[in-house]
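Notes to accompany the following structure.
Note that this complex is displayed minus one protein chain, with the remaining chains in position.
Coming up: chain A.
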Amino acid sequence: MSERLHPPETSETPATTVSPTSTSLVRTRLKDRRPAGHRKISGPPRDRIGYLFLTPWFIGMALFTVGPILASLYLSFTEYTLLKPPEWLGLDNYREMLADPRLHKSLLVTFVYVFVSVPIQLVLALALALLLNRGVRGLSFYRSVYYLPSLLAGSVSIAILWRQIFGKDGLVNQVLALFGTEGVSWVSHPDFALGTLVLLNAWTFGAPMVIFLAGLRQIPTSYYEAAQVDGAGTVTRFFHITLPMLTPIIFFNLVLQLIGAFQSFTQAFVVSGGRGGPSDSTLLYTLYLYERGFGSFDMGYASAMAWFLLAIIAVLTGINFLFARRWVFYGG
């Protein structure tokens, strides 16, 4: 049963699997098109069956995705507080964003958070995956232990734990006291509070690690055998086989973890008591968006913020894909 979850085409990254399958889809569809006259007699058009199966998705897509996206674009040009109909403002919300110091602060906080925690997370994930790769006994046990935090970290419970651990009399300072050092209250110090959240995100390296492990298993052992015959050492093999072969997975993990990190909310909200403090040092973009949208019901401004977030993520993902051509290796 376990093999079934790894059919040959799915164990690669989706980025590579989607394209070959979709071209074969085009081919089968063209084949179907030819005896079109026959099909009308022999049964209901296949179109209708497909649309029938997709009906829930169509409705959901219209009501909860496409509709809201368009509505939020419209709202971003208005002032709207739910109490009276939206009032057209033109670009005023966007102009206000240009001049809003808290928004700038929240962007800075978010960028620091994302671009510090994601690299740490991915490096840890890759390092552990490499350690676990070479037929370590108890692999599934280690994998589970390292993966567990990824499941728990998004919960309020863990955020509460974090707030205690990095508090004045928290676990970290108790351990430091054993070494004769006195620590500050990390969560309420403007220089360190964001760092505790970065650590919390790095703690979830288990999820990308599992993906790296699956990717490592895909590298044909014959490559390593050939390299060994040629006298290549461990380091050479890593830089000339493992790393190039793994670049599609690294890319995939990078894109996903960046997108995920931009959307972090719960931990910062709970650890900072909902305000992004101290002195806005943990005011993630999502926290500020929540504050404007659901604290002061400034729905127009929050919509403009949401669209800006979408633009940031789209641009970053675009840049990622653009640079991917230079370093991601889809051969072999």
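Note that in this section a residue touches a chain if its C-beta (ideal position, glycine included) is under 8 Å from a C-beta of that chain, and two chains touch if they have at least 3 such contacts; residues count from 1.
Here is the rule we go by: contacts and distances are computed from a predicted model.
Enquirer: Out of "Xanthine dehydrogenase molybdopterin binding subunit", "Carbohydrate ABC transporter membrane protein 2 (CUT1 family)", "SRPBCC family protein" or "YdbS-like PH domain-containing protein", flag the one the UniProt entry gives for the chain missing from this complex.
Expert: Matching the unshown chain against "Xanthine dehydrogenase molybdopterin binding subunit", "Carbohydrate ABC transporter membrane protein 2 (CUT1 family)", "SRPBCC family protein" or "YdbS-like PH domain-containing protein" yields "Carbohydrate ABC transporter membrane protein 2 (CUT1 family)".
Enquirer: Out of A:160, A:184, A:226 or A:319, which residue would touch the omitted chain in the full complex?
Expert: Selected residue, touching the omitted chain: A:160.
Enquirer: Considering the complete complex, identify which of A:91, A:136, A:226 or A:315 is in touch with the unshown chain.
Expert: A:136
Enquirer: Where the complex has a chain not shown, which of A:119, A:190, A:220 or A:273 is the residue touching it?
Expert: If we include the chain that is not displayed, A:273 is the one touching it.
Enquirer: Would you mind spotting which of A:60, A:190 or A:220 touches the chain that isn't drawn?
Expert: A:60
Enquirer: Which is it among A:91, A:123, A:148 or A:184 that touches the chain not included here?
Expert: Once the missing chain is taken into account, the touching residue is A:148.
Enquirer: For chain A, which residues lie in contact with the unshown chain of the complex?
Expert: Missing-chain contacts on chain A: residues 1-2, 4-11, 13-14, 17-18, 21-22, 25-26, 28-29, 32, 46-51, 53-57, 59-61, 63-65, 67-69, 71-72, 75, 80, 82, 128, 131-132, 136-138, 142-152, 154-158, 160-165, 167, 169, 171, 174-175, 178, 203-204, 207, 210-211, 213-214, 228, 252-253, 256, 259-260, 262-263, 265-266, 269-270, 273-274, 286, 289-290, 293-294, 299, 302-303, 306-307, 309-310, 313, 317.
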